[in-house]
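Read the structure below first, then the notes.
Here the complex is missing a single protein chain, while all its other protein chains stay put.
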Amino acid sequence: MFYIQKRLEISASHFLKLDYESKCTNLHGHNWIINVFCKSEILNQNGMVTDFSIIKELIHKKIDHQNLNEIFDFNPTAENIAFWICQNIPNCYKVEVQESEGNVAIYEI
Amino acid sequence: MFYIQKRLEISASHFLKLDYESKCTNLHGHNWIINVFCKSEILNQNGMVTDFSIIKELIHKKIDHQNLNEIFDFNPTAENIAFWICQNIPNCYKVEVQESEGNVAIYEI
Partner (left out) sequence: MFYIQKRLEISASHFLKLDYESKCTNLHGHNWIINVFCKSEILNQNGMVTDFSIIKELIHKKIDHQNLNEIFDFNPTAENIAFWICQNIPNCYKVEVQESEGNVAIYEI
């Protein structure tokens, strides 16, 4: 099995729709650290699992320096962002989204 | 599967009731580093495994800057503290409690 890991950082704002009181319901922002994990039993015709630049382009173009509530039609929790990234990157099986030091969400297929 | 990890630090004092001589039977304190791990196959209605702030609130409100012997009715070893945290946080399956650099206790379901 072949694996790649891509780590990148984005800045974005969001607020959460919650059924209880929380300061997370106010618009605020983070420097998100995102770790993308892909795997494949065979390499593609370019000798890769997934090109690092494809991962960067998808994530940077879509969510860097954006208001995530305007981008997504789901509640932009770290969990949901991890799931969205995993669904949209070829061969991806796991995504870690660190919202702030000490707060990490992970989706794994 | 969705996962979250929450890392936090608290200051608290404790002494241990032991059936042998040890300096741990004297009241003393630590800066405890606590890592909480939760998982869930489906997200709750807020799009989360467990809100980071619920974890922080439970741990900070209950044990930060406290004398653990006054808070708990069990012997406040790092093992027992890890177990207590795990029992009290929704979707929690593992807790690491670092008492000092080099001394770590873990409870995992």
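Every chain is named by a letter (A and B) in the order it is written, and numbering of its residues begins at 1.
To be clear about the criterion, a contact is a pair of C-beta atoms (placed from the backbone, for glycine too) under 8 Å apart; a residue touches a chain by one contact, two chains touch by 3 or more.
Bear in mind the structure is a predicted one, so any value in this text is a computation, not a measurement.
Engineer: Quick one: which of B:E9, B:E57 or B:E79 touches the chain that's been left out?
Structural biologist: Of all options in B:E9, B:E57 or B:E79, contact with the hidden chain holds for B:E79.
Engineer: Which residue, B:I33, B:I71 or B:V104, contacts the hidden chain when the whole complex is considered?
Structural biologist: B:V104
Engineer: Applying the definition given at the start, please give the residues of chain B touching the unseen chain.
Structural biologist: 16-19, 22-24, 74-80, 82-83, 99, 101-108
In this section, only the chains that are shown with their structure count from here on.
Engineer: In whole angstrom, what separates the CA-based centres of chain A and chain B?
Structural biologist: For chain A versus chain B, the centre distance works out to 28 Å.
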